[in-house]
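Structure first, commentary second.
Removed from the display is one protein chain of the complex; every other protein chain stays in position.
For chain A:
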Amino acid sequence: MAVFLIYRLVRLQIICHQSCIGLRMGSAMVPGRIVDEGDRRDMDRPLLQVEKLKFRFRGQSQDVVEDISFRVGRNETLCIVGESGCGKSVTALALMGLLPRDSVRFGSGEIRFDGESFAPSDHDRIAAMRGDRMAMIFQEPMTSLNPAFRIGDQIAEAVEQHRKCGKAKARERAVEMLRRVGIPAPEQRMGEYPHQLSGGMRQRVMIAMALANDPELLIADEPTTALDVTVQAQILELIAELQAETGMGTIMITHDLGVVAEIATDVAVMYAGQVVEYGPAEAIFNDPQHPYTIGLMASVPSLTGPRRRLSTVPGSVPGIGQMPEGCRFSSRCPFAAPVCASRPDLAEIAPGHRAACHFAPLDQRLERRA
């Protein structure tokens, strides 16, 4: 009974927050962004489909990520959320084939890109698509550009590499991209070095570089965490605009649930290397089922308060090697019960909505118990 009351309370809180987020979303919400279920099932060939991705680093006793599965369609945005260290970046890097080859050990998994199947360990085949069909923007704008080269050359290099066009054409394209990402006087900026630009400008350059070859998939790993709040909004808006223009699929990794509410088509909530809840954005926001997701929703910062990283779920993520047997969230879960010593499946609880908790869907079970 007590548990149920807590649960109700938390849900109530979420609904309050939701209205705030809704307000913030306001006009920025692109109409028709959330694809309805019927359409979704018609598209039988998603742009990217990840199946049971699993790997660890050399010398570790547990997998860094385990059984990660999700899909991204064209023109859709999958948001991956979760606390620091839960494996968001390594998942993204794995998709790009960018994990250090000498230390990563892939367990299983399959990546299907536009119908073509790749083993995650198949670095060379994945590498052939990098920068061309899929591109990535990194979490660290300050250090992601090469300090020794002019930004124009760095962008043009990416163009030349894939389009096999001459240097002049590549530079033209670079100028065009700089203009498109909103950098004033792009011709002059071409000759500047990264240290001459602010963090926001550098991230714009990274976006220009990533999108220079019109990739079909863009992976943006917390592209705004390192930037000022005002710049954050501009960058996100820019990505959304470019996505609307090009129809690319996007994976957006973020800590900011406000951002998720604005841009997500689907959401994957990660905890300790696993996807614990996955589904369409409305379902995740309106009807969160995993206790961790519920905790996250409750911790959404209010509109007026300072933005924080997700940390208000009490406790902290267990380190690799200290994960509990069974449900990895059990060390922090307010609903933990003996049954949680066995691993819950990521089971479908509503069409397209999956949660990895023995008690999901929570409502019914708790109501039945109450």
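For the reader, a short list of remarks on this structure follows.
The working rule: contacts are C-beta pairs under 8 Å (C-beta built on N, C-alpha and C of every residue); 3 or more make two chains touch, one makes a residue touch a chain; residues count from 1.
Keep this in mind: contacts and distances are computed from a predicted model.
Hidden from the displayed complex is a chain whose UniProt protein name, among "Polar amino acid transport system permease protein", "Peptide ABC transporter", "Sarcosine oxidase, gamma subunit family" or "Tryptophan synthase beta chain", is "Peptide ABC transporter". The chain omitted from view is touched by exactly one of A:Leu48, A:Val65, A:Val81 or A:Met96, namely A:Met96. The missing chain, though absent from the display, is touched by one residue of A:Leu48, A:Leu145, A:Val260 or A:Cys327; that residue is A:Leu145.
Within the full complex, the residue among A:Met209, A:Met252, A:Ile284 or A:Ala298 touching the omitted chain is A:Met209. The omitted chain makes contact with just one of the residues A:Val65, A:Ala135 or A:Ala281: A:Ala135. Where chain A meets the missing chain, the touching residues are 96, 98, 102, 127-132, 135-136, 138, 140, 143-149, 157-158, 161-162, 193, 195-196, 206, 209-210.
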